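Only one protein chain is missing; all other protein chains are in place.
Read from first to last, the chains carry the letters A and B; within each, the first residue is number 1.
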Amino acid sequence: MTTKDAITIADLARHLGAEVEGDAARVVRAIQPLDQAGPDALSWLGSPEYLPRFEQTNAAAVLVPRDIDVPEGHTVIRVSDPDLALCEVLTLLGPAPPRVPLGVHSSAVVDPGAKVEGAAIGPNVTVCTGATIGPGTQVHAGVYVGAETRIGRDCVLWPGVVVRERATIGDRVIIHPNTTIGADGFGYLFRDGRHRKIPQVGRVIIEDDVEIGANSAVDRARSGETRIRRGTKIDNLVQIGHNCDIGEDCIIVGQCGIAGSVTLEHHVVLSGQVGVIDHLRIGAGVQVAARSLVTGNLRAGHVYRGTPAIDNNQYGRQQVGIRRLPKMIEQLRELRKRVEQLESAANDPERS
Amino acid sequence: MTTKDAITIADLARHLGAEVEGDAARVVRAIQPLDQAGPDALSWLGSPEYLPRFEQTNAAAVLVPRDIDVPEGHTVIRVSDPDLALCEVLTLLGPAPPRVPLGVHSSAVVDPGAKVEGAAIGPNVTVCTGATIGPGTQVHAGVYVGAETRIGRDCVLWPGVVVRERATIGDRVIIHPNTTIGADGFGYLFRDGRHRKIPQVGRVIIEDDVEIGANSAVDRARSGETRIRRGTKIDNLVQIGHNCDIGEDCIIVGQCGIAGSVTLEHHVVLSGQVGVIDHLRIGAGVQVAARSLVTGNLRAGHVYRGTPAIDNNQYGRQQVGIRRLPKMIEQLRELRKRVEQLESAANDPERS
Partner (left out) sequence: MTTKDAITIADLARHLGAEVEGDAARVVRAIQPLDQAGPDALSWLGSPEYLPRFEQTNAAAVLVPRDIDVPEGHTVIRVSDPDLALCEVLTLLGPAPPRVPLGVHSSAVVDPGAKVEGAAIGPNVTVCTGATIGPGTQVHAGVYVGAETRIGRDCVLWPGVVVRERATIGDRVIIHPNTTIGADGFGYLFRDGRHRKIPQVGRVIIEDDVEIGANSAVDRARSGETRIRRGTKIDNLVQIGHNCDIGEDCIIVGQCGIAGSVTLEHHVVLSGQVGVIDHLRIGAGVQVAARSLVTGNLRAGHVYRGTPAIDNNQYGRQQVGIRRLPKMIEQLRELRKRVEQLESAANDPERS
């Protein structure tokens, strides 16, 4: 199993604690969706709606829920949650991500006033004075950890990440390459025709189990804090402005931009390229569709869409209207003619 | 005052050259808006419209303009410009940003042909041949300064900044982490079904007092120059295309994208996620609302909004129309029925 390149279905099922129906001796080398799977691939049936694809699949075996009837003729592995089982298989079959060796690489520059016991510090890393990095944390090549920044246990900072001074990062946080934590917020006073920089002396707090994608930026607070709460997942190229408070278990998809002092309650989902104007509050469980621009507070539990973002159903009706516009222009023109005819008939002395 | 953690109101006022009305002995540890301030916080009253919040605040003291009457019962510090005074207090109370020690860190690679006297060069920095870095400039860890690039005095280049060859950067310029200055412009010739790269041999000029946020990119010119003029402030994740000429004292908010050869005159404000098509000119003082797409030249002094960006008032009227569309469809349908009834009545021989 060290190569992790191939595994029999029997071994796979044993690993998952699952039962096989069919040919358990076949070997699996890849994981593919039902419609793309070849005869050496494992696939999965996430929901009954994909049963037609299941019937057609060439997969060696399919992860299937325990309680679903499937047509005969395919090898299936019965599990309680195929999507979760798939994650286990990905971890099992996929090569493990690289790990930085424990200790400090000889090319890293770790200030004597920093504490990095139990952490793994890669090449060309810089750790400034007063910083603390917890045990089990992987700091990949070229990362910068600023003065007095505290990073918890079992985090992963991928290459090129910059975390500026006085940030606090919890446990099991993952930050992807070239992302910046704690750059100055964007704030100026306009005086005498010029922009004067407002000092940005606050900080960033990132709680446990947060993940932040590549090339994103989370700004430090002007004063006080910018906070990303436990379990929130942020994609690539996202901007989080100064003094934001991002709730627990949110999902923020690629290229979203959140201006300063915005509050997201928990379980908010912002799809890709959403923008949020400053100082707004987005209620718990709100979902905002891709490319929407949020210009007002949003009520918990609703779905919003559009620029400006409005209730999703209302947006749908507007879109129907916009698609009908060319026809409406014609209808209006035709109606005017008919009214003119009626008017001229009404004014015609012959007919009165 | 070295800890900068706490200060009495009396000391604060003395520092600002201001008068206290009320209890000058209380201690201030934080700076917070009126509605969030606790009893150890300083707050500020930027304009009379916030007087209701002033009445309710728990702040230890409030920075207040000299010429405004405020209700009694709060400790106030009278200043001519509370927002400016706030900046001074932020600098005073907030921890100072970290400084790279003067000189060249032992892990930095500075070409013998580069001049860095008086500058502070941090760990793992690379400075190429012929580069010049002025006195007082802070070059943080992992920065790259390309060949023959000239950087002025008292600049700050935060970690991970890349400035490619032959750029010119003025004095007091701040560039935030992981930002790229002088990458190739995006230009190709389409020949025989393939894209041939157009050489990008120009350069970037960034004038005094410019600030550029994190993870942004300013492309070098194809030939000639891309120029960012004095005092302009650019936020995170912004793209400035090749051969742009960005005027003085502009504000370009996060995730804006400006295509090649665009000219912004002075004091233009582009809100977040604005796009500008190539080869356009945006007049002095223009303001473009968030998420707008500029597809034509814009007249100085006006406000624009939308995709495509149009006059803000015109945009407002269109939005009224779009919101009314579902109702208009109904009205049109109803009107058609009424016209049909009129027509059938007019054609009814009984009625004529």
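The definition used in the following text is that a residue touches a chain if its C-beta (ideal position, glycine included) is under 8 Å from a C-beta of that chain, and two chains touch if they have at least 3 such contacts.
Since this is a predicted model, take the numbers as computed values, not measurements.
Trainee: I'm checking contacts with the chain that's been left out. Which of B:G241, B:G272 or B:G285 qualifies?
Mentor: From the options B:G241, B:G272 or B:G285, the contact with the absent chain belongs to B:G241.
Trainee: Touching residues of chain A against the unshown chain: what are they?
Mentor: 30-32, 81, 83-84, 86-87, 90-91, 93-95, 97-98, 105, 107, 122-124, 140-142, 158-160, 174, 176-178, 209, 211, 213-215, 231, 233, 235-237, 249, 251, 253-255, 267, 272-273, 290-291, 307, 322-323, 325-326, 328-329, 332, 335-336, 339, 342-343, 346, 352
Trainee: For chain B, which residues touch the unseen chain?
Mentor: 107, 109, 124, 126, 128, 142, 144, 146-147, 160, 162, 164-166, 178-180, 183-184, 186, 188-189, 191, 193-199, 201-202, 215-217, 219, 222-224, 237, 239, 241, 255, 257, 259, 273, 275, 277, 293, 295, 307, 317-318, 320-322, 324-325, 328, 331-332, 335, 338-339, 342, 345-346, 351
By definition in this document, only the chains that are shown with their structure count from here on.
Trainee: Taking each chain's centre as the mean position of its Cα atoms, how many Å separate chain A from chain B?
Mentor: Computed value for the inter-centroid distance: 25 Å.
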